[in-house]
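As you look at this complex, bear in mind that one protein chain is not there, while each of the others sits in place.
Lettered A, B and C in written order, each chain numbered from 1.
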């Protein structure tokens, strides 16, 4: 039998998720998304009867459920006792919450965001969002601009590909020889992260994707005055903000791009991930 | 001997032009650009002594010189009598002004914008600007979106290439068999403009580059409600605005993108064009 | 009523043309293609009864019809008197033969190869064929190789795009500023043809597409010993063969690539061109 999917709170991605699931013919209820215009809104009591509860991304902000699109507030600790062990909870960036819910309440919480396919699918809007930010914050084209990407993870790879395709001159820094070989194989210039010092002056744009303080004061001093720096790493990011301010460098912090620039695409990634989880557990979808 | 270049008015492109010419070691004076922070500002009297007078793009707005970056106003008809026949005037989108100035005042005015290399160099920021607008106005990624480009001129070609590289599914419409063959050779789907009717429902984004009313009421009715239309053609554009409003379609008018999204790149195009004109006339540069 | 299409002689492209027309459900007869395994072979008498006569590409070799796939020979001058004024003759690279046939015999001969769409559609296999030759004749990858393309016509454009995509470092030379701007817009290095001298040593591969003697002795002397030169221009090509031999440079002459490397694709281009001609003349297809 088709499970009833309850979407509890979250941002515009959850609103789009509701629409996408409806388009697929699923049984959907939503709660806590009324300011986003989500369909199928119900009361919390009703929503908690769902077979699968789809929690926000991230699940909580502090002690409360992550509810930016409603005026209601909800302590997470008051939610868990109301749930049943036979319900499946799916949330984003759940960290160790899954383990705690199982131990304390016997609840099953799985992460729809940590799966490789979700990470990749989110890297696409992140790379596009970074390009949009770069376009908005410079007075030149990306075409013929000299770009440095720090880090060659998922986002670095896709960003390098897209920038190259737009006609930028792309250099990517990485630590491992294998990554350097990949960077060259994809047609970019490569540089070992450790050897960046002394090479930074020529870049019009620097994108940081590495979760490490690569752009410290010494390196920032090497960048040009009109260099634009876009930091895509999660907080605390990879740029020494104090030094950047002192030097007058423009640093754009850009965490959480998918939900901002392409919530519909981000929602589709969540949807797919949810389907894969259900499929792997042998649940009906 | 090095000619003295006077930049008279214009927008941020002229400000960047002044900087770029200075970086090249040219003798530059500017007038009418003070709100843009242009270097080397002088009085109008002084500016009119230059050997080469660089006029705005377009030269005039109505009867007046195009002066968005100063509080002064200047009737064009009062400017011409103050110029000498041995000065070279260079302006953008001069239309038939050159012929009139020669006939009425014996002045030589050439167009730095109509040359093929300037048109191509401006198509690059136009294509990028269109992509930026598309990113800003949709809630999905360009990646995997279905895009239609109407018209396969300079802008259409570059835009198709960039969209394809970003992972969009790109269809381009054109009238001539030769253009349709080019569209296929570049890896896009092609459709004859006349055969567009009946095929419009599947597009998430439509970019019009053709200076003709292709998207009339009948065709607009075929587009999806959430379809975003970006009109890059000069006024009056290629979209029936009244019908679009009535149908609730989002139409973004986007003329003059290079000066808005990448004035520095647009200025470099003007600079190169100026150099080519001087070189071809055997003038010193 | 459906016209009867007679294919008279030609190479493997005509054999594939016969198959493609049959796949489209056309009425087809062939003559002079038996060694290529063409379907629907008939006698010459029979073939000459067709409504549309599809002649080879090129139509003649010297005084004879171009018949590489049969042992029969046929003087062209003996063929024309046997044709009727109400038959439509279509041939490839017809030069001034069309005018002569009209004047001398009242026959209508049109060229299916000179149309823009046919030229573009043939540039695709030419560019691919050039890449295949380059791969076969070097002991390194195209990836990371330094390539020069002389000339920015149809073939130059597509070849530049494909080489760039394979990871080569691509420089294109052209004469006109407009072309140089296009070359840069597509992400390649540009160089004015006149300024090539002094820059040739760094190239691993040189592709000539220009119908002019650019690579004379002086310039060839500048190329590296292990430089491979692929001449795609029609005879006499753009390379001083004598000088190249004396210098020991490897020059690969590669005219007529589409028929050699991708006869099926080349045949599809001819087919499309034929359909367009018939359509424009209001003939049934």
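The criterion applied here is as follows: contacts are C-beta pairs under 8 Å (C-beta built on N, C-alpha and C of every residue); 3 or more make two chains touch, one makes a residue touch a chain.
A quick note: this is a predicted structure, and the numbers were derived from the prediction, not measured.
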Query = Thinking of the whole complex, not just what is shown, which of A:110, A:123, A:149 or A:278 touches the missing chain?
reply = A:123
Message = For the chain left out of this view, which of C:50, C:125 or C:187 touches it?
response = C:125
Note = Among the options B:187, B:217 or B:255, the absent chain makes contact with B:187
Key: Hidden-chain contact residue, picked from the options C:64, C:162 or C:276   = C:162
Remark   = subunit B positions in touch with the non-displayed chain are 143-144, 167, 184-187
Ask   = Which subunit C residues touch the hidden chain?
value = 12, 16, 124-125, 128-129, 131-132, 135-136, 138-144, 162, 165-167, 261-265
Ask   = Considering the entire assembly, which residues of subunit A contact the chain that has been omitted?
value = 115-121, 123-124, 158, 161, 176-178, 180-182, 184-186, 272, 276
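By definition in this document, only the chains that are shown with their structure count from here on.
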Message = As a quick test, compute the distance in whole Å between the mean CA positions of subunit B and subunit C.
response = 37
Centre distance in Å when subunit A and subunit C are each reduced to the mean of their C-alpha atoms = 50
Key: Per-residue overlap in subunit A, given as positions that touch at least 2 other chains   = 143-144, 167
